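Moving on to chain A:
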Amino acid sequence: MIIKIVAIIIGLLIIGLAIYALHAKKLTVAILGAGAVSLLASIMFLLLAAPDVAMTEAAIGSGLSTIIFFYVLNKIRKQNG
Partner candidate 1 sequence: MENIGLENIALFSGLILSLVGLWGLLTQKNIIKMIVGFALLDTGIHLIMIAVGYVKNSTAPIIGEGVTKANAADVIADPIPQALVLTAIVIGLGITALMLAYAVKMHQKKKSLDINHYKDLKW
Partner candidate 2 sequence: MVGPIYIIAIALGLAFLLGFFKKLNANIAQTFMMAGVGAMSFISVQWLFGHLAGMVTETVTYTAGFKPPFSISLQMGAMEAGVTSMINIFGFLGGVYLWRKLKEMGLNAIIIYMVTLMGLNVIVLTRDLFNLFVFLEVSTIGIVGLILLERGVNTISSGFKYLVAGGVISSFMLIGTIMIYKYAGSLYINDIITSNIAATKGGMVALFLLLIAVILELKPFPANGWALDVYESANSGISAFLSAGFATAMLFVLYKLMPMFPIEWQAMVAVVGGITFIGANLLGIRQKNAQRLLGYSSAGQMGLLTAVIGLSSYLNEQFIFILVTILLGHYLAKAGLFWLAGIVKEKEINSWSLLRREPLLVVLFGVFILTLLGMPPFPSFFGKWELIMKLAAGGQTTWILAILIGSFLEAVYLFKWFGYVLKGENEGLPVLQIKPEKIISPVVFATVSVMAGYYAGSLLGETNFAFYIPLMFIAAIGLLEFLPAFVKNTFAIAGMGYLAYTTLPGLFETDLLRFIFMGIFILGGILTLFAGYYYKGKRQGFYPSALIMFAGLAGIIQAETLLQFFFSWELMTIGSYFLIIRGKRSMTHGFSYMLFSLAGAYAILAAFGMVDAQVGNMLSALGGVTSHATLIFALLAIGFMTKTATLGLHIWLPGAHAEAESDVSPMVSAILLKAGVFGLLLTFFGMGAESAGNSSILYVLGWLGAITALVGNLAASFQEDAKRLLAYSSIGQLGYILFAYAMATQLGWIGGFLYVINHFAFKAILFLTIGAVVLRVKTHNMYEMGGLIKRMPLAFIAALIGIIALSGVPPLSGFAGKWFFYNAVILKGWYFQGAVVFFAGVIAFLYSYRILQTVFLGQLKDEHRHVKEIPLTFLIPIYILVIGIMIFSMYTHWVLEPITQYLTAYFPSDPVHWDGAAATTSLGYWNGTWVMYIIGIMFVLILGWLLWLNAKATKVKQFNMVFSGERPFTPETTHMAHNMYAGYNKALGFITAPGITTFWNKVAEFVTDAAGFIRRIYTGNGQTYAFHIVAYIVIIYFMIF
Partner candidate 3 sequence: MNDIIIKLLWTLLGLFIVLNWGMLMGASMRKIVARVAHRRGIPIYQPWLDLIKLYAKRTSISHGVMFYLGPVFRLGGGVGIFLFLPLIYGSEYWSNFSWAGDLVLILYFQFFGMLGMALGAGEGGHPNSVIGITRGLSQFTTVEIPLTLAVISLALQYNTLSITEIVAAQQGGVQNWTLFTNPVATVAGMLSLLGALRHAPFNLVKAPNEVPIGPPTEYHSAFLGVLRTNGAVLHVVEAALFMNLFFGGATNWAEFIIKTFLIYFWSVFVGVVHPRFRIEQSVVWFLKIPLAIGVLAVILYI
């Protein structure tokens, strides 16, 4: 039961963060938001008995992806400057 409530909260957070990320003015916030969504999703995966996927999502979805995003953002900033 508690798990379910946690799951619902995570679900709501995911949606909320996603919307927030998309409407954030700053790109960094958007990227971080997406990373956070990924992280939350990986918790959800854990709840759903998928530790493998959770690890992967955490490592790749919220980790590497975000890093790549930032690299690109940085690069673009430099191109602007």
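Here is the rule we go by: a contact is a pair of C-beta atoms (placed from the backbone, for glycine too) under 8 Å apart; a residue touches a chain by one contact, two chains touch by 3 or more; residues count from 1.
The candidates came about this way: all candidates are chains of the complex that A comes from, given by their letters.
Just so we're clear, the structure is a prediction, and the values are computed from it rather than from any experiment.
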| item | value |
| --- | --- |
| In-complex contact partner of chain A, selected from candidates 1, 2 or 3 | 1 |
| Residue numbers on chain A that touch candidate 1, as the complex places them | 1, 3-4, 7-8, 10-11, 14-15, 18-19, 21-22, 27, 30-31, 33-34, 37-38, 41, 44-45, 47-53, 56-57, 60-61, 64-65, 68-69, 72-73, 75-76, 79-80 |
